[in-house]
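My questions will all concern the structure given below.
Only a portion of the chains appears, each positioned as in the full assembly.
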Amino acid sequence: MTPIDRYISESSFHVRYAETDKMGIVHHAAYIIWFEEGRSEFIRQRGGSYADIEKTGYFLAANELNARYIKAAVYDQLIRVRCWVDSYKSRVMVFACEIDDASTGELLFMATIKLICLNAEGQVTRIPKEWAKWMEA
Amino acid sequence: MTPIDRYISESSFHVRYAETDKMGIVHHAAYIIWFEEGRSEFIRQRGGSYADIEKTGYFLAANELNARYIKAAVYDQLIRVRCWVDSYKSRVMVFACEIDDASTGELLFMATIKLICLNAEGQVTRIPKEWAKWMEA
C-alpha cells in the first residue's frame, strides 16, 4: 500500500514494444528500469536532479532489490509509476514503488530497492545533508 | 529535414539512466528503441494502434535501418522524437525520425527504417487498405 505520510511521485508512459518478450508480455527486467526512472522522476519532482547529484561526486548504487510481479503489463498500455522514499539512514536509502495501470489503477508490480551512497572513489559514504530537502516528506 | 507535406508525430520524455553507458552518454542502441516508440506514438496520434494491428494478424518487421548520430544525448535530458511516414509501397513502409533536445531543438539523431508487412505465418504480405487512414498525410 502506498503510504499517506510522505511525497509520492507519479509518472506515466506507454509500454514500449522493445520491453516485451516472446511470452507476449513485458519482460520482467523492464519493470526494474521503470522503477529507476520513477526514482529519477521522484527527485525531479522534489526539485532536485540525480544528474546534478552525480556531478557533485555522489552516487547511489543498488545493494538489494525485492520485487513482486502481480499482473503482467502489455505493449502500448499506459502505466503509472508511483515512487517514494521508504526509509533512509546515514549511508543508505530505500526507495519503494508501485506500478499500476494508469487508467484502471490495477496493480501490476511493487518493489523496494536499497541504495548505498558512494563517493567518486566508490567508497561508502554519508548521504550529504543537502539531500534532506528532497528526501524528506 | 522534417518534411512539411505530411503528419509528423511528436513525443517527449526524459532519458533514462539505464539508457546510458560507461562513456557517460546514451548508448547508441537506445535511439533505435526511441525511434520504435516514435512509430508507436505516430500510429496512436493518427488514431490507430499498433497493438490492434498485431491482433488482426499483421506485423511490421525491420528490414533495413540507416541511422546518423549527430550529438550524444545524456541522462535526464528531455528529448523529443519526431516521426513520420517517409514512403510506402504495397508491402513496405519506410518511417523516418529526428530526435532532438526538446528545449533547444538541437538535433541529436536521425534515421530511417524500412519495415516489411508480414502475416501471422511470417510471410510477406500486402499492407491492409485500412492502414491508409493513418499512413497517409
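Note that the chains are named A and B in the order they appear, and that numbering of residues resets to 1 at the start of each chain.
Quick note on the criterion: contacts are C-beta pairs under 8 Å (C-beta built on N, C-alpha and C of every residue); 3 or more make two chains touch, one makes a residue touch a chain.
Bear in mind that the values here come from a model prediction, so they are computed numbers and not experimental data.
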item	value
Whole-complex copies, counting every chain including the 2 in place	4
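The working rule: only the chains that are shown with their structure count from here on.
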item	value
Separation of mean Cα positions, subunit B and subunit A [Å, integer]	27
Subunit A contact footprint on subunit B (complex, rising order)	13-14, 16-18, 33, 36-37, 40-41, 44, 49-51, 74-76
